[in-house]
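Excluded from the complex is one protein chain; the other protein chains are retained at their positions.
The letters A and B name the chains in turn, as written, and every chain counts its residues from 1.
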Amino acid sequence: MDPIIANFIEENIVPKFNYWIYVILMMIGLYAMITKNNLIKKLIGMAIFQTAIILFYVSIGVKEDGGIPIISHHGPDHHQETEAHSEAGSENLKHNIIDKDKYANPLPHVLMLTAIVVGVSTLGLALAISQRIHKSFGTLEEDEILNKLRPGGHD
Amino acid sequence: MKVFGLVAVFVVGLLLLSATQDFPSWGNPRSAASDGEVSSFYIEKTEAVTKVPNMVTAVLADFRGYDTMFETVVIFIAGIGIIAVLRNFEGSDSSIDYDNDDNGAGLLARFTCSLILPFIQIFALYVVAHGHHSPGGGFQGGVMLGASYILLALAFGLSKAKRIFSERRTMIFAVVGIFIYVGWGVLCLLLGGEFLNYSVLDSILPGDAMMARSYSMLVVEIGVAFTVTAIMFSMYSNLSTRGRLSKGL
Partner (left out) sequence: MIWQFDIIILIFLVVAAIVSLRLKDLLGASMVFGIYSFLICLLWAEMGAVDVAFTEAAVGAGVSTVIMIATIFSTTRRSKD
């Protein structure tokens, strides 16, 4: 690739690309929730909206040369350190300096982990309600349900 | 409605896109979210104060224990809500009849499932038990264990799965899970600490206060796994049979 184009991508596209896609996904979900007629389609839109927000949170926690948020004392950086302190026992472990730039930010991960599991339980509840609606009205299309609910409306 | 939707989506989308200009660039370690005091504390001090290398599990089960406890309660309430919405409580329909005629999959699928099911369940238990040293924990292990029962129901029919993991047993499991979590917090209260402050438990657990926190994380993860397993299976069995618990997929 041409170095100028590569440089342009590095400086202008890469730092913001994640956020653009999260906005696009969120808008796809919002559009589906507003305009789709079928209740299952609305729920798929809701799930897409939710994953877009989770994507935003996780993107914020990324660090440039950060690994996964699990502390490793067996990596190449820590090996000598652990060897040197091995006689002193675990008492010295807490004095090891942990470089916080080497680990991704764990806080957004924690918040989003529970959000995913709660998301599936709300999705299950919503699916149960749409099954109940199908039992009462015989359809999952929004306009037909509204037609039947209207006084004097039939079919 | 379509036009209104498009206009709303465009306006909100443009606002959000213009707002992305002010965000920190992706992967910047000095951004406000990553450089804050709380995140730095979690990264630098988690292992020193709890002896748990996986920060996510440590923050989930220890530092933010209240949050996880009520998330578990939310999952339980959603499971109860699905039963309440779908079950027909009037008439003879409410009695659960275990039909024998709901047939599972073919021979090949049954054989394959009976081969891989034990491995799925052992791996799920490993994920729960080893969650504070490797990726995993109560939520993931619980979902996998619940999915193994869903696989059992898909391959051998729901009536067979219900004979192993009946409705009553499912609900008892779900309640026991929450009870383990809350009970562990109350135990901390009884020993003179604050609710869910695990470090006072070192008088009854082997090791020092830090190891007590590590063991307590395992206990509350097991509680979470109980509830999640039960609710995932209950969710599937109610949704696939419209609440009748017979003649499933």
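What we mean here is this: a residue touches a chain if its C-beta (ideal position, glycine included) is under 8 Å from a C-beta of that chain, and two chains touch if they have at least 3 such contacts.
Note that the structure is predicted; figures quoted are calculated from it, not measured.
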item: Chains still shown that are in contact with the chain withheld from the display; value: A, B
item: Hidden partner chain, touching residue among B:9, B:43, B:56 or B:69; value: B:56
item: Options B:46, B:199, B:216 or B:241, residue touching the unrepresented chain; value: B:241
item: Residues of chain A in contact with the chain not shown; value: 14, 17-18, 21, 24-25, 28-29, 32, 36-38, 40-41, 43-45, 47-48, 51, 54-55, 58-59, 61-64, 66-70, 104, 108-109, 112-113, 116-117, 119-120, 123-124, 127, 130-131, 134, 139-141
item: Hidden partner chain, residues of chain B it touches; value: 26-27, 54, 56-57, 127, 135-137, 139-140, 143-144, 146-147, 150, 232, 235-236, 239-242, 249
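One rule holds for everything that comes next: only the chains that are shown with their structure count from here on.
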item: Chain B-touching residues of chain A, taken from the complex the two chains share; value: 14-20, 23-24, 26-27, 30-31, 34-35, 59-66, 68-73, 93-94, 98, 100-101, 103, 105-110, 113-114, 117-118, 121-122, 124-125, 127-129, 131-132, 135
item: Interfacial residue positions of chain B with respect to chain A in the complex; value: 1-2, 4-6, 8-9, 12-13, 16-17, 20-21, 23-29, 31, 33-34, 38-40, 42-44, 46-48, 53-56, 59-60, 64, 67-68, 71, 74-75, 78-79, 81-82, 85-86, 133-135, 139, 143, 228, 231, 235, 238-239, 242-243
